[in-house]
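Apart from one protein chain that is not included, each protein chain of the complex appears where it belongs.
Then we have subunit A:
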Amino acid sequence: MLCQECQEREASLHFTKIINGEKTEMHLCDVCAKDKGDYLPGGKSFSIHQLLSGLLDSGQKFSQSQEKKEQRPELTCGTCGMTYRKFAEIGRFGCADCYTHFDQKLDPIFRRIHGGNTRHAGKIPKRKGKDMHLYREIEELKQEMQKQIAEEEFEAAADLRDRIRELENSLKEKGGDAS
């Protein structure tokens, strides 16, 4: 039997789908099957992303009635056009801005995947992250200052405050938007 897509190669993948009694058959060759891989069960090997999508999808399952779907505008990344639904399905972001657009939904997902963590604590890129080193240092100093205040070590706290001001000023001079 020839592949029904290209009509050139021998069909090697035969796939029958029965939904509500309606039967569809597909006969494809390896090449065309690969192109359609995302839509066919067994077309691609089971991947981490399929596993993940189960994880990402929870919470959506309950709101599947048609009217509700239309009322609420779907969460979509304005940069690459990735919808949250698609993201949940394939388990992958489309671009860096997806992180911003889907932000409200991400904390619980990251917590589940990364053992309760939602914030990065590792390497900061040297060139691009120059200011971020300062931000992180200020953040740490502020926490330290609160601790000193709680322990009524006001002198030490004052030293820390001065150091924080110094760092914030150096950020402002560079044109950074330190608050």
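The rule is short, and it goes like this: contacts are C-beta pairs under 8 Å (C-beta built on N, C-alpha and C of every residue); 3 or more make two chains touch, one makes a residue touch a chain; residues count from 1.
We take it that contacts and distances are computed from a predicted model.
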item: Complex member absent from the view - protein name from UniProt, among "Protein-arginine kinase", "Fe-S cluster assembly protein SufD", "3-isopropylmalate dehydratase small subunit" or "Phosphate ABC transporter ATP-binding protein"; value: "Protein-arginine kinase"
item: From A:6, A:113 or A:158, residue that would touch the chain that is not displayed; value: A:113
item: Interface residues of subunit A (partner: the chain not displayed); value: 34, 46-49, 52, 56, 79-82, 90-96, 99, 106, 109-110, 113-129, 132, 135-136
